[in-house]
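In what follows, a structure is listed as structure tokens, so that the remarks can point back to it.
One chain of protein is taken out of this complex; the other chains stay put.
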Amino acid sequence: MQALLDILTNHREVAMSLAKIVAVLAVLLPMVAYSVLAERKLSALIQNRVGPNRVALPLIGGIPILGPFLTRLGFWQPLADGLKSFLKEDFTPAHVRKAYFWLAPALALVPAFMTMAVIPFGSFLGRERMVLADLNVGILYTFGIVSLGVYGIVLAGYAANSKYPFLGGIRSSAQLISYEIAMGMSVVPVFMLVGDLNLSKVIAYQSDGLTSWLVFKQPVAFVIFMVAAFAETNRLPFDLPESETELVGGYHTEYSSMKFALFFMGEYSNMIASSAMMVTLFLGGWTLPFFGLNATPNEDGAIWMGLAHIGIFLAKVMCLLVVFIWVRWMLPRFRYDQLMDLGWRRFIPLGLANIVVTAVILFLQAKQ
Amino acid sequence: MIIKRTELSWLERMYFPTLWSGLRVTARHFYDTLFRGGRVTMEYPEQRWTVPEGYRGAPYLVKDAEDRTKCVSCQLCEFVCPPKAIKITPPGPAVDPTTGNVEKRPREFEINMLRCIFCGFCQEVCPEEAIFLMKDYSLTGLSRKEMIYDKEKLLSLGGVHNDQIRKWKKKEAEAASQEAFKPE
Partner (left out) sequence: MSTATAANTETKPPAPAVETVRVKVDGRVVDVPRTLPDWQGKPQPTTMLQACAIAGAEVPHYCYHPKLPIAGNCRMCLVEFGTPMMGPDRKPVLSEDGSPKIARSVLPYEPGTPRGAIACATPISPGMEIYPSSPATKQMREAVLESLLINHPLDCPICDQAGECKLQEYSVEHGQAESRFAEVKVHKPKQVDLGPRIMLDDERCVLCTRCIRFSRDVAQDDALGIVNRGSHNSIAAFPGRQFDNNYTLNTVDICPVGALTSKDFRFRMRVWFLKETRSVCASCATGCNILISSREESVYRYEPRQNDAVNACWMCDSGRLNYKWIGREDRLLNVRSSRSGARAWAAVVAEIAETLRSAPQGSVAVIASARQSTEELYLLKKLAAHLGALTDSVERLGEGDGFLVNADRNPNTNGARMTGICFTEVGIQIPKIAQGIRSGRIHTLIVFGEDVTRHGIDSETLSKVSTLIVSDILPNETTRRAHFLLPGCAYAEKRGTFVNAKGRLQRFLKAVEPRGEARPEWEFLQELVHQVTGENLGPGFEALFNRMAKDVPALASAGVEWGKVGDLGAPLTL
């Protein structure tokens, strides 16, 4: 204990990193929970339903107007959902491969959290950079970690030792590998423009007003990245690994209780991570080209400025989350051959073309 | 049968019209639900559904206007019941003078509401109009035993059926008005 305190006091960097990790998780986990609620509420509204509106807390529920309002909103539903996940029977079928069966949910969740490490979610707060690890090869790290996510799903499909999860796992591996290529292709032009792989530099590049946002400079790359992100997160219209009409529950058919909840959290964490990536790469990160909020504050900048940047970042992420959710209730599922066709025959050539065109334009610009 | 797929235009193959119409439809519903009261959900325990005429809910026994159990224990419903939910104990050979000219009424009549599938065969087959599928649709109990409704319970839930024909009463009146030639 003493040794730990020593390290913390003597090595300020470590202490601050730990604090930031805790803070990021403290924001990320409720975000996961509430994006589930947002999903349920939005789908309800799109389908002329009510959505969760029953869970009330004993004391807060008694506050006039606010209490019933929060209840109708389903504000406490995530608590109930979480509690339910813990209380349900954790059933392990007899035929599963136990070690992998237990490992898979963790493997599905961890990469999603790890992606958050390199994302700059704010400018400065005091003298502290609002990024967990300001890597020079941030995007490479991201791709490396994201490709690990498939192991959780494949392992779940294999460990369950029954046919539908197995099919789900196979579909998933093929799908993730295909779309990772398209995704990788799509971001190459971005870095050609920026000239750096560090994500903070990408944001700095985009801080020259709305026109400098890469979504406008590289719309094709943005579209490819976004679609690939849907596929990578197994969201509709690309949720073939768990397509319930064909595969019961896909790779998580045999899972219940908290283990199932981990898969569930993994999916939403992935959504948040993808959204954060898109915000960083294409939508100007924590900058906003109004009220002077796009200026990179120096190390002694005002605290409110730092907080505002974090707020801006989170707001942009939430907007993208809404897009994720909305698309789910808007589009039907792709057929598997259509999915593969879209990935391999449309997006990869398109991404390659995008690289070539960008390169040519850059070459011509440099010549002038 | 092979359905010929319509040829998609270039634009359609880009998915953009689909995306646009999907967005339009979902947005319209979203707006309707949020601002124009387009909700279709019925919030069950508080809001109750008006049971339509001819709805097939739980089957109950009825009495006639004179408080007579209409069932005569013919056991046709027991016979016709597809899930074997009905169990009738016939009265046995002892002559029961309280039954009058009907002669017969069930000693016990049980419907296992857990087995009942609300098909209405019992009502359809009943020659005495003694059993009706009523409007109860929400049957709950704390034990399996509780869900086996006995004669008392079925009769009290079924209430009175105002039968206009009154077959047995009519027979009784007819017989009383005739000169009976007793063999002795």
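What to note about this one:
Letters are used for the chains, namely A and B, taken in the order the chains are written, and counting of residues starts over at 1 for each.
Please note the rule applied: a residue touches a chain if its C-beta (ideal position, glycine included) is under 8 Å from a C-beta of that chain, and two chains touch if they have at least 3 such contacts.
Please read these numbers as outputs of a predicted model, since none were measured by experiment.
Shown chains touched by the missing chain in the whole complex: B.
Screening B:Leu23, B:Cys74 or B:Ile148 for touch with the missing chain picks out B:Cys74. The chain omitted from view is touched by exactly one of B:Pro17, B:Pro82 or B:Pro127, namely B:Pro127. Residue positions on chain B in contact with the hidden chain: 72-76, 78-79, 90-93, 95, 101-104, 127-128, 171, 174-175, 178, 180-184, in rising order.
To be clear about the criterion, only the chains that are shown with their structure count from here on.
Once the centre of each chain is set as its mean CA position, chain A and chain B turn out to be 52 Å apart. By the touch criterion stated above, chain A contacts chain B in their complex at residues 42, 44-50, 53, 326, 329-331. If you check the complex, the residues on chain B that touch chain A are 18-19, 22-23, 25-26, 29-30, 32-34, 38-41, 43.
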